[in-house]
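Okay, so here's the structure we're looking at.
Here the complex is missing a single protein chain, while all its other protein chains stay put.
The block that comes next holds chain A.
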Amino acid sequence: MVRVRLEFSGGLELLFGNQKECEVDVPVASGQQELTAGHLILWARDNMLQERPELFVKGNSVRPGILVLINECDWELCGAGESTISEGDHVVFISTLHGG
């Protein structure tokens, strides 16, 4: 189990029962040594998402328009779906906004 601090914003929190922040214990995928961001997404979909999964995931990753931030950093800078998530990491899923 890896303890992760999850945060949803930009409207994504609505898909997760309107909770913006929570701490969760995420199991490492079987046959894997470490928890990856990609696995965390699927785990959140299966265990936390309350409605309309098609607005959160597409294939094995997040939908276009959603940024993933690991410890205040764009996940593209640390390997995207392959990024390793360690104990105590802060992962933010944020939907890009268009309103003005």
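What we mean here is this: a residue touches a chain if its C-beta (ideal position, glycine included) is under 8 Å from a C-beta of that chain, and two chains touch if they have at least 3 such contacts; residues count from 1.
In this section, contacts and distances are computed from a predicted model.
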Pick, from "Adenylyltransferase and sulfurtransferase MOCS3", "Histone acetyltransferase ESA1", "Ras suppressor protein 1" or "NADH dehydrogenase subunit 11", the protein name that UniProt gives for the chain of this complex that is not shown. "Adenylyltransferase and sulfurtransferase MOCS3"
Please give every residue of chain A in contact with the chain that is not shown. 9-11, 20, 51-52, 54-55, 63-67, 69, 72-74, 76-77, 92, 94-100
